[in-house]
Structure formats: C-alpha cells, structure tokens
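See below for the structure under consideration.
Selected chains only, in their assembly positions.
Each chain gets a letter, A and B, in the order it is written, and its residues are counted from 1.
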Amino acid sequence: MKSYREELWFNVSGRRAMINITPEVESGLRKSGIQDGLVLVNAMHITASVFINDNESGLHQDYDDWLERLAPHAPIDRYRHNRTGEDNGDAHLKRQIMGREVVVAITNGRLDFGPWEQIFYGEFDGGRRKRVLLKIIGE
Amino acid sequence: MKSYREELWFNVSGRRAMINITPEVESGLRKSGIQDGLVLVNAMHITASVFINDNESGLHQDYDDWLERLAPHAPIDRYRHNRTGEDNGDAHLKRQIMGREVVVAITNGRLDFGPWEQIFYGEFDGGRRKRVLLKIIGE
C-alpha cells in the first residue's frame, strides 16, 4: 500500500466563498503516483466544507442564499456559540449541510468521476488561513 | 491490496425516487472476493444521492416531503441555476442534504452493518440514465 499526504491552503478575504479545488486534487494525485485506490479530501477546519457538485456560479449563489435562509449569520446573538466571543455560529451549521469531506475513487491514475463532478472548498468564515487535507491510499 | 470497480445504472421515469441498492452492492462485493476493507458507493451525478437509512416507504415519503419544504422545486425561477435552461436547481440542493456517498466497512466478506442499515440511491432529477459507482479496496 502506498500513501500520499498534502495540505492545500486558503485565505478567503470575504466571509464566504466556494472555490474549485479539482485541479489541486488532480495535481496531488499525479505526484502520488497512485493508480488505484481512494482519496479523502477534507476541510481541516470546522467552519468550512469540502463538497462535490457542479461548477456553475448561479448554483453557488443558490447554495449561499439557501444556507443563509437555513442558518442566518445575523443577529449573531441567536447562537449560543457566539457567547464565546465568536460570530461564526452560523458557519458551523452551514458546514453540516455541505459536509466536511468527500471520498473519491481512483482508477487508472484518475479521479473516477461522473460527467459533471468537481470538488469545491466551501468557506463559511473567511478572513484567515485555513487548510484542506488530501490523503490518498492505494497502489 | 485488491480493488474492484462496478457501475450501477438507473433510469427513473419520474422526477424523484429512492431505490434500495443493497442487493447490488452485496453482489458486487461477492464478485470482488474482498473479505476485509472498505467500499465507497457514490452517485456519479450531481442531482442524485447515495445514503444509508431505513427501508420503510413511509420514511421515504417523509424525506421527499421534507426535502421539498427545504428546497422546493417550483417556481423554477427561484434558482439562479435554472437561468442556464435547467429546471433542476432544487435537485442540487436536495442532494446536499442526503449526501453524495457512503463508505461502508467490509468484514468477513460482508457489509459490516447495524440491524437496519440499507443503502439507497436517491434520484432528484430523473428521466435519464444515471450511474452509481462502487469502488472496493481491501484484501
């Protein structure tokens, strides 16, 4: 069994963003030399997500509007978590909808994807450096 | 390390459905000969889900009602994504709640399941052929 580990770093200037990280995951996969196995891609922070969906900007705005309806940012005192001095209670909820991680099959040295699958980093509490972990195992 | 790959194909005639795919996953596992490891089961399309829950038709209707409340199909112009000519903006949101994939342990050549766990394909934008990927790694 071979394995490969890499961290991807992000620093989103606004509060929220969705960033296509498929090229970075493919680059890590090539560096790993692994032809067959699984790749785990996960947010290492608890107010961010890694998810797979369509690379379409209208959809990303739909996600943002929808998450804001399901878990509004303001008023910040609606979340007990914000009594700790944070203002990111909403971000912890939004991340549960979008998910922490994806696991993707590797076949013949490629991400074994359907026609429209792309991997995104979802930031819900930006303004500082945060990381995504790639971990690949296989042969 | 051994690996096994199989695609399951679906063509749901209506817009939405939940289909028990546990027998197909078990069949793939037998064909793989893998006794110990992990199986990844994921939708290869971005308006469909693979999830694990109870094989109970009332629950599946509850899911459908609930998802329609959280992310209604109509009016279709409520989603920016539908300006691309699609009418499936809601399906991309519903799939995030239900999830893209499951990872299941394999022990002694069986899906290592609790008493009620069953694997389902969740279709949210039917009417065409779509796929689920099984990828098994282990020994």
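One rule holds in what follows: a residue touches a chain if its C-beta (ideal position, glycine included) is under 8 Å from a C-beta of that chain, and two chains touch if they have at least 3 such contacts.
Please read these numbers as outputs of a predicted model, since none were measured by experiment.
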Homomeric assembly size (copies in this file), of which only 2 appear in place: 3
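What we mean here is this: only the chains that are shown with their structure count from here on.
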Residues on chain B engaged by chain A in the complex (per definition of touch): 1, 3, 5, 38, 40, 42-46, 70-71, 79-84, 89, 92-93, 95-97, 99-101, 103, 131, 133, 135, 137
Residue numbers on chain A that touch chain B, as the complex places them: 1, 36-38, 51-54, 56, 58-59, 61-63, 66, 70, 97-99, 102-105, 107, 112-117, 137-139
